[in-house]
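The complex is shown incomplete by one protein chain, all other protein chains being positioned as in the whole.
We just call them A and B in the order they show up, numbering each chain from 1.
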Amino acid sequence: MNVAEALVMVMQAWGIIGAVVAAVFLTIGIDRIDADARGAYIFRPLLIPGVLLIWPLVLWRWWQTETERAAWAERYRPVRASYGIAVVLMSLGIVAIVTLGLSVRQSWPADIAPLQLSEGARQ
Amino acid sequence: MIEKPFFVGYLPAPGPLRTFLLTVSILLIAGLGIAGFLMGAAQDDPGPGAFRFDYGRQTVTGVVELTPYPILHVTQGDDRIQPGDSFLMTAGGKSGVDSRAEPLNGQLAQVSGVVLERGDLYMLQLRSGRNGLQAAEGDAPVIAPEPQGRWKLAGEICDGKCLAGAMRPGRGLAHKACANLCLLGDVPPIFVSTQPVLGEEFLLVTGANGTRLPRAAYDYIAQFITAEGEITKRGDLLVWEIDVDTIEVTE
Partner (left out) sequence: MSVKYIPVQWNRNKWIYDAVMLTGVALFLWVFLYLTPEVLSHEQPVTAQIHNARAFGACAFVMLTVILCIGPAARLDRRFLPLLYNRRHFGVMTAFVALTHAGYILNWYFAFSSTDKLVGLLYANASLGQIAGFPFELFGIFALICLLILAATSHDFWLKFLTPPIWKRLHYLIYAAYFSVAAHVSLGILQDQKNHVFTVLFILGASAVIVLHIAAWLSERREIAAKDGAWAEVACVGDFREGYAKIAKLANGDRVAVYLMEGKLSAISNACAHQNGPLGEGKIIDCLVTCPWHGFQYDVRSGRSPAPFTEKVPTYRLRVIGDMVEVHPDANPPGTYVEPVPLPEPPPDPARDPAEQGATA
């Protein structure tokens, strides 16, 4: 119970921090780092769920953009190389879990009859 | 190399591609419809359990007995529930009536609520507060427990309420978390035996020596198991005191 309650609290805290980050980023930050967002307001509410979910990544990218830390070439380096790893892992995982799941599947043991092990004491 | 049609999202699709895309679209829509039918029609029968609102509210009087899950042994029935019957009770939602029943242990009480019924099994979902369970005037007969010996049974531990018809399906592994939550809320657990035991398919299951079903048994809820324990007949209800150490998962 304690672990579950703690997890729910962490989730709530994550959401609250996310809301604060969203408020600041979507009113101030976004104009500073993306010229295309200046004067564009209608699309901003669409970004709120994203910020709520991945606000640490948002803060990190915001900081990177402000300080111009990311090398320009990084932007053009597709991650296609990891595609093979991702796909193989997913495939092996699915095969394993489905096999495992089906192997532990039970059928109703209708043939096992009740067995009396001892008589009831007479009262 | 033959010139292949090249699709640009914001331009109309090239001619030869249009036929292909139309075919794919039709196949996709039809495929989704067929999948919906096959998956929907493949659902198992969830069993005959149900709330019997059509029976109307039942109000009967009987002796409260804690096993520790409260049982009512009926002394004064109505047109549907006969004197001599014994049944289990729950409150609304995922909760039992333990706190209300404990002060009345061994005494006569009047209960009122709606029936949940699944074959031979039935229980009453009581109205809230004193409307559902209150002390009644009169002498309470003593209900003598009848020991039936130690038995090894095969079957499944369920939460009694969902099994009896609060949910369909109300048993099985996909329903396990819900069953656990019910039991944690003091809903009485029921053992469904593979074959009738002393004429009964459903038994109230408790821990050894009149305790609640121990947490250690929760790992086995909704799985098919065999286990051993003493059976006692209380009124016309069988109570199985399961010995958790003997639980084994069947093939």
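Methods note: a residue touches a chain if its C-beta (ideal position, glycine included) is under 8 Å from a C-beta of that chain, and two chains touch if they have at least 3 such contacts.
Just so you know, these numbers come straight off a predicted model, no measurement behind them.
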item	value
Hidden partner chain, touching residue among B:Leu66, B:Ile143, B:Met167 or B:Leu198	B:Met167
Of B:His73, B:Arg100 or B:Lys176, the residue in touch with the unshown chain	B:Lys176
Contacts of chain B with the absent chain, listed as residue ranges	1-13, 17, 20-21, 24-25, 28-29, 31-33, 35-50, 92-95, 165, 167-169, 172-178, 180-182, 184-185, 218-223, 249
Touch list for chain A against the chain that is not drawn	1, 3-5, 7-8, 11, 33-40, 42-43, 46-47, 49-50, 52-54, 57-58, 61, 65, 70, 72-84, 86-91, 93-95, 97-98, 100-102, 104-106
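By our rule, only the chains that are shown with their structure count from here on.
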item	value
Intercentroid distance (Cα basis), chain B paired with chain A, Å	33
Parts of chain B lying in touch with chain A, wherever the complex brings them together	144-155, 193-197, 223-224, 226, 228, 231-232, 249-251
Chain B-touching residues of chain A, taken from the complex the two chains share	106-121, 123
